[in-house]
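Of the protein chains in this complex, one is absent; all others appear in place.
Read from first to last, the chains carry the letters A and B; within each, the first residue is number 1.
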Amino acid sequence: MGKVVLQSAYNRSKVALQKTSRGAKIRIGLLILALILPFLPFSTDYILHIAILVLLYMILALGLNIVPGFNGLLDLGYVGFYGIGAYTSGLLTYHFGLSFWVIIPLAFINGAIWGILLGAPTLRLTGDYFAIVTFGFSELVVLFLTNEIWLTRGPLGLPGIDVVSIDLTLFGGPKWEFIGELPYYYLAIVMVLVTVFVMYRIQDSRLGRAWFAIRDDEVAAVSCGINLLVYKVIAFAISAAFGAVGGSFFARWVTFLSPDMFKFWESFLILCMIVLGGMGNIWGVMIGAVVLVSLSEVLREILPLLGMPVNVRFLAFGLIMVLMMRYRPAGMMPIAAVAAQMRAGRVKRKKVKPAVGIKK
Amino acid sequence: MFLQQLVNGLTIGGIYAMIAVGYTMIYGVIQLINFAHGEIYMLGAFFAITFISFLGLPFYIAFLVAMACCAVCGVLLDIVAYRPLRQSPRLAALITAIGMSIFLQNLAMIIWGSRPKPFPHGALPAYFEKTAVTFGGVNLSWFHLFIFTITIVMMVGLNLILKKTRWGKAMRAVAQNKTMAALTGINVNRVISYTFALAGALGGAAGIMVGAFYNAIYPTMGYVAGVKAFAAAVLGGIGSVPGAMLGGVVLGVAEALGAGYLSSLYRDGISYAVMIIVIILIPAGLFGKVLKETKKSM
Partner (left out) sequence: MKPILEIKKLCKNFGGLEALRDITFEINKSEILGLIGPNSAGKTTLFNCVAGIEKPTDGEIIFSNSARSISIGGKKPEAVTALGIARTFQNIRLFDNLTVIDNVKIGRHCRTKSTFFGAVVRNRYQRAEEKAIIESANHFLDFVGLKGRGQEIASSMPYGDQRRLEVARALATEPHLLMLDEPAAGMNPQESRDLMDLIRHIRDKGITILLIEHDMKVVMGVCERVVVINHGEWLAEGEPQDVQNDPKVIEAYLGTGAADAA
């Protein structure tokens, strides 16, 4: 009896596997690989640490991607939300011992609120101004974190943040604390999966289409009844929310925060992942995170051997940005829409321009 | 106290103005925020000390040579990085500008190291330190006067160039309308190169003066100064040269007074805050026009 059930389940899964496309197979394969990574012979704590870093940056890059990738606006202050999320989470844990599971939704809301506060007055401006305002905002966040010592302990940093734990003592169960890299690794995988899920769903929805419309042609978008400001603010808020969630995870993972972890470099690095992977492409952005975190770690090892400061690795990132814009402006994994748009103007559309009236 | 702060503010403000003018001019001709402009400023300072320590040039000569080098750097920056993207969307050019900024900053770190470098001992003219004038309890050193003079001379010179010379007229024509300018026979790319050269020279000069004023030169100096100068350009109304000059001075004074009377910890924050507030409340700045959205192409 049991055998038969098992057999039919096997057959069903076989059929299901045959039905799945090649892309889906690759995805499932990668997921399985990610799940068994900690048990592979070569995996050490260091490898796991890097892997968690990759996953964290995937969340961040996917969150940022909403603004330049889906809406075509440059956001240079993403790290500000990351920092706000990290410190809020750190302080709430430090002072009130709030559970991680409570903090995550709070962080999401907190990030979204900051996104709205900053976005609502500035998103009516042109893209250039918006970029520079976000930059100024993130610098102000760092200054605040550095100088408000009563709150953040300033440059000394905020140590002793509790690790994540699953506390079932209330129901007479055990309390399990996340010690070492392994539990964080799986937690990060879950968070990435949720983020990817959300992104895919947004992409194929009324909200996503409104953003793509804005990215493509603002005047046409307006004439379809899309309120530009509202939809840009929504985008910015959701993006900021993911930044704050990433920051919360970061705080509880490394259990120590200092203001210089949230400098402009970070925004730049995350932006670079998107540019490299392909703006607007969920998979591309994730691969960008893998490539750049790995590259960054390799350079971090090599550069001191060459007698250079570790920060010099940003030379490579700067160069990547410039070269990508020059030769592959839509990234290594371009999505058609962005690719066409980044080419726009280079290849003039062959539209007949009829007689001109007074135009705007 | 107040006067001393005011004098310091005016000195630094003049220097901001020189950088801000570069942002504004470049924005005027190609509608791009040239994030790498702060790095040109940083390079100016490094060129100067390099010429002094390796070639043994005297300060004033090194000053001029470094300015020339910065002009060349500006032109190269445009040709290598921005010119290929003239027809691309704004986003691409903006990302390239940031990439170049980061690239140059780290290149400088590799070449000159990340620690602050002073001018070689005795490289700065000895009388710089001496007091030139004293009024109301404020000591004005010769160096203050030197900076004032250079700033004023350059600003006046720039205005003359823009108003009187053929270059300047061509530059203003290109800023108005590239297509029309090209139709009247102006070589637009050459005019853009001139603009970058001029902006680079001014930025470089500013870098040298700041480097000498604080006697510390380091690869990330262009980052903060660049943003502040940009804030000054925004305050004055981006695209407007007199606006940028005024914006720089106002910002310098606001910063010095703010640091003196409010909180020195937020010294840099003042510029960011001014910039954000100005952008939100009066995006046109003091003298400028509101930017028109031209998302499709630059």
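By our rule, a residue touches a chain if its C-beta (ideal position, glycine included) is under 8 Å from a C-beta of that chain, and two chains touch if they have at least 3 such contacts.
Every value quoted in this text rests on a predicted model; they were computed, and no experiment measured them.
Chemist: Give the labels of the shown chains that the missing chain contacts, considering the complete complex.
Modeler: A
Chemist: Which residue, A:50, A:92 or A:226, contacts the hidden chain when the whole complex is considered?
Modeler: The missing chain is touched by A:226.
Chemist: Identify the residue among A:210, A:240, A:257 or A:320 that touches the chain left out of the display.
Modeler: Counting the whole complex, the residue in contact with the absent chain is A:210.
Chemist: Would you indicate which residue among A:238, A:257 or A:321 is in contact with the undisplayed chain?
Modeler: A:238
Chemist: In the whole complex, what residues of subunit A lie against the chain that is missing from view?
Modeler: 198, 201-202, 205-210, 212-213, 216-217, 219-228, 234, 238, 336-338, 340-341, 344, 349, 351-360
We adopt the following convention: only the chains that are shown with their structure count from here on.
Chemist: How many angstrom lie between the centres of subunit A and subunit B, each centre taken as the mean Cα position?
Modeler: Distance between chain centres: 34 Å.
Chemist: State the interface residues of subunit A toward subunit B in the complex, per the touch definition above.
Modeler: Listed in rising order, the residues are 68, 72-74, 76, 121-122, 125-129, 131-133, 135-137, 139-140, 143, 146-147, 217-218, 264, 268, 271, 275, 308-309, 311-315, 317-322, 325-326, 329, 341-342, 344-346.
Chemist: Mind listing the subunit B positions that touch subunit A in their complex?
Modeler: For subunit B paired with subunit A, touching residues are 33, 81, 84-85, 87-96, 98-107, 109-110, 113-114, 223, 227, 230-231, 234, 263, 265-266, 268-269, 272-273, 275-276, 279-280, 283, 291-293, 295-297.
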